[in-house]
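Just dropping this structure here.
Note that one protein chain is taken out, while the other chains of the complex remain in position.
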Amino acid sequence: MKAAVNLEKTEVAEFYRRMLLIRRFEEASARLYMQSLIGGFLHLYIGEEAVAVGAISLLEPQDYVITHYRDHGHALARGMDPKACMAELCGRATGASGGKGGSMHLFDASRHFMGGHAIVGGQLPIGVGIGLGIKMQGKNAAVMIFFGDGAVNEGEFHESMNLASLWKLPVVFFLENNLYGMGTHVDKTHAAGRDIYNSAEYYKIPAVQIDGMDLLEVREATTEALRRVRAGNGPVFIEAMTYRYRGHSMADPVKYRENSEVEEWRINDPIDRFKALALEEGLITTEEMEAIQKEVAEVIAEAIDYAKESPFPELEVIHNNVYAHRTSK
Amino acid sequence: MKAAVNLEKTEVAEFYRRMLLIRRFEEASARLYMQSLIGGFLHLYIGEEAVAVGAISLLEPQDYVITHYRDHGHALARGMDPKACMAELCGRATGASGGKGGSMHLFDASRHFMGGHAIVGGQLPIGVGIGLGIKMQGKNAAVMIFFGDGAVNEGEFHESMNLASLWKLPVVFFLENNLYGMGTHVDKTHAAGRDIYNSAEYYKIPAVQIDGMDLLEVREATTEALRRVRAGNGPVFIEAMTYRYRGHSMADPVKYRENSEVEEWRINDPIDRFKALALEEGLITTEEMEAIQKEVAEVIAEAIDYAKESPFPELEVIHNNVYAHRTSK
Amino acid sequence: MAEIVIRDAIANGLREALEADERVFLMGEDIGAYDGAYAVTRGFLDSYGPERIRDAPIAESGFVGAGIGAALTGMRPVVEIMTINFSLLAMDQIINHAAKLRYMSNGQLSVPMIIRTVTGGGGQLAATHSQSFEGWYASVPGLRVAVPATPYDALGLLRASFKQQDPVIFAEHSLLYGVRGDVPDEYYEVPFGSAAVRRHGADVTIVGYSRMARVALEAADRLAQKGREAEVIDLRTLSPLDIETVVESVRKTNKAVVVEETWRTGGFAGEVASAIQEEAFDYLDGPVARVGGLDVPTPYSLPLEQATIPDAARVVGQIESSFGL
Partner (left out) sequence: MAEIVIRDAIANGLREALEADERVFLMGEDIGAYDGAYAVTRGFLDSYGPERIRDAPIAESGFVGAGIGAALTGMRPVVEIMTINFSLLAMDQIINHAAKLRYMSNGQLSVPMIIRTVTGGGGQLAATHSQSFEGWYASVPGLRVAVPATPYDALGLLRASFKQQDPVIFAEHSLLYGVRGDVPDEYYEVPFGSAAVRRHGADVTIVGYSRMARVALEAADRLAQKGREAEVIDLRTLSPLDIETVVESVRKTNKAVVVEETWRTGGFAGEVASAIQEEAFDYLDGPVARVGGLDVPTPYSLPLEQATIPDAARVVGQIESSFGL
């Protein structure tokens, strides 16, 4: 665990709050899913909170984030309103996308949160293109692309790495290696095994592998990555080793791994570790923490109520936003 | 240039004959194309003969070859009848595929020559699958997949390398790096630059880069590659640096490179070099060579006549071989 | 005779083939350790081992291409693309390669490969996960397309697929896995290119396939309550398309509606409707009607999703408005 010495007290509270918010949001989502208030596929981020919070907390408003279907964590870390997020999961008119996208397809354009993409690997070339747009317009911004160890096997990974490097685009490739793509272990699908950051070298992209359960390590690596990217040196690659405690989605009976493996990872729970460290270093008090817990519980309760009480969309919106101009057909 | 000391005289004659056959075949094709006897796209292999001949001459009948649209060289090196080949290029009923495939889609299943694939990169996963089929059936065979430097940018390259390595398949990835994909130089499309064999390391695939203008070096590398593959150690990767003297296809005005570059490569012409070496080492005489030249000229003339004199296919065959069983529709 | 669900009918058909023919193997994402995304291959890994139940990396183009190559060497691969939405990533291999190799080689090569995949919407999976592309595949010469709607057909068509020497797209509907039905103990096959008349009636012909064949039956039940008897035809395979059975029915009922789940505009129902009027124009009381999915990316929200996908009420409504029945 990295030392927390350089953190401000306000930052510590904020990181703790943000990670806890995601954790509680996911737990609440699971409950609402069991109550059939949420439909479709639901992929929880529990266990991986330090990655999204650590990385995204370093971005500026003009930067962009794009990710896959396991996206609640990234969305909330980027500041999406939990109410709008939960309402979207419940398919309500007040949802972030009026109920049209759902859990796997969250968007918040005002925060440059560009989705929520449910085709494995699909966000990679799009993220690269965002980098291209940034660069061609001379904007002082970066794009952070989150993706999983499973996505690395798609051809689009290769195409995206090549394009980003070739054109020296301001892209942070952020791999969340949680060891599994659905039920299949990375060792069984990836010839190179689990140290995927090694792939970057061939593309001339600087890369590091970090402990994704350690918020401070995530922040340190991201800081360095953004420094390089903002200096115009082209893309960087971060592989955060992490773990999802729950199944791939709520539909997953999780038969492919031992519970002991989960328990081992839980020892390094990113929230617990951060909490312990912050307490130890006197950067937060128990009382402050309890206040945050209470606040988060309220935010979640409010989000649930908001979602439940919101109306479903009217049928007349069904043809809206297929095209810029609504057409009859 | 490698020493030719280990070659038999009969081999020398055969290699010379085979390379010359390809060269003359391509020259003849170009003429027939200008006469509109050949249609579609025509991609000539001139300058690259040492690769196909050197590599394929080491294969056994049970081995497989698969390649892209620049396929005449590989087909002829594998023993396809020049008459059937030329007739195919001319779209005749007597062509290797009855005129249905054409220049870009040559097949000779009896020789395990599996095409001739005109979608860049498309032959890669298929070749890997051939390797899988070989392995699952416990056959003592290998598959050699030819592809270009342009194809390396396709996602299928990555997917294929990963699969072949993961499943330890008997695949020789044979990259013909002629520095251009159509009119675009490899340095402009591939972040890693021209030493593409370096890509193999990440996949745990042993790789070498060789002089593709030197038949003996091609043979040496291929021998070693096949030894590994046949020992069941999984795939290998060979990058042969080579050059096409002509344009990408007959339609290419070749504005993207200087003629001086072509001239420089011509100095290392694979046929001239091999000829010189063989003469020098006394493995062939001028008379023998002239006899071969004459023989090749005759074979080509015969192939042209055969193609020209062959009938076009009857219209009634048009619905044949869409499916195994001819259907009405 | 046993009553089983479609999931088990397909599993039984796969096991049967795996046991009868050592060239048969399965390859796809999460078919092994995970037991299959839709649990069709549950327990297969234990029974047949990782060589024949081959978990593949998420690389649709790669492993579909690998299936083609394996088929070329004489294997009989069953490649699973988790859902048809992801088949877009393998479309080049399917259409530019699998479908064309026999023809371009003039019969030298053949690709006896089954691509199992899951089609359709209805589980609130939203726009990227609710599509139905089987009609596109059905238009590609060189491919065969099966779209079973019952356990009997699922098993019978799967057996027939293993007899095909050509690539087959075997499209299973995500919402039908739990549908029960009788399956004989004796061996049988359902031939490709033979539609089933699911219900007889003289007033109108409703044509559907996959889940829409069931929706058609539901619509027929509702019509029956109004005293109208619909004839319901389940196409069972889209390639070959058994238009004769459809036309024969329309010649009797003089009215036809074609129901399909994909976007109405440009759907395969256009083929069926066009063919009906080509073959039976003089028998028609009015235009062949089509009921299709709304021309929108499928929305996530339940009420919106339900309004998007055709249901019995819409079919009945169309029949009312088209034919006054």
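The letters A, B and C name the chains in turn, as written, and every chain counts its residues from 1.
Basically, a contact is a pair of C-beta atoms (placed from the backbone, for glycine too) under 8 Å apart; a residue touches a chain by one contact, two chains touch by 3 or more.
These numbers were taken from a predicted model, which means no experiment stands behind them.
The omitted chain makes contact with just one of the residues B:21, B:58, B:104 or B:225: B:104. Listed residues A:20, A:132 or A:226: the one in touch with the omitted chain is A:132. Considering the full assembly, A:101 is the residue among A:39, A:54, A:82 or A:101 that touches the omitted chain. Taking the complete complex into account, C:92 is the one of C:8, C:92, C:172 or C:261 that touches the chain left out.
For chain B, the list of residues touching the undisplayed chain reads 39-41, 88, 91-92, 95, 98-105, 117-121, 150-151, 153-155, 181-185, 188-190, 252-253, 255-256, 312-313, 315, 317-319, 322, 329. Mapped onto chain C, contacts with the missing chain fall at residues 61, 85-86, 88-89, 91-92, 95-96, 99-100, 103-104, 126-128, 131, 135-136, 138-142, 239, 241, 262-263, 265-271, 273-274, 277-279, 281, 284, 286-290, 295-297, 299-300.
In the full complex, chain A touches the hidden chain at residues 64, 66, 96-98, 100-101, 105, 107-110, 114-117, 119, 122, 124-134, 136-137, 139, 143, 155-156, 159-160, 162-163, 166, 320-325, 327, 329.
Heads up, the rule we're going with is that only the chains that are shown with their structure count from here on.
Taking the CA centroid of chain B as reference, the farthest chain centroid is that of A.
Chain A and chain C have CA centres that are 36 Å apart. Chain C has its Cα centroid 40 Å from the Cα centroid of chain B.
The centroid of the Cα atoms in chain A and the matching centroid in chain B are 46 Å apart. Taken residue by residue, chain C touches two or more other chains at 56-57, 59, 61-62, whereas all remaining positions touch fewer. For chain B, residues touching at least two other chains, in rising order: 155-156, 159, 162, 166.
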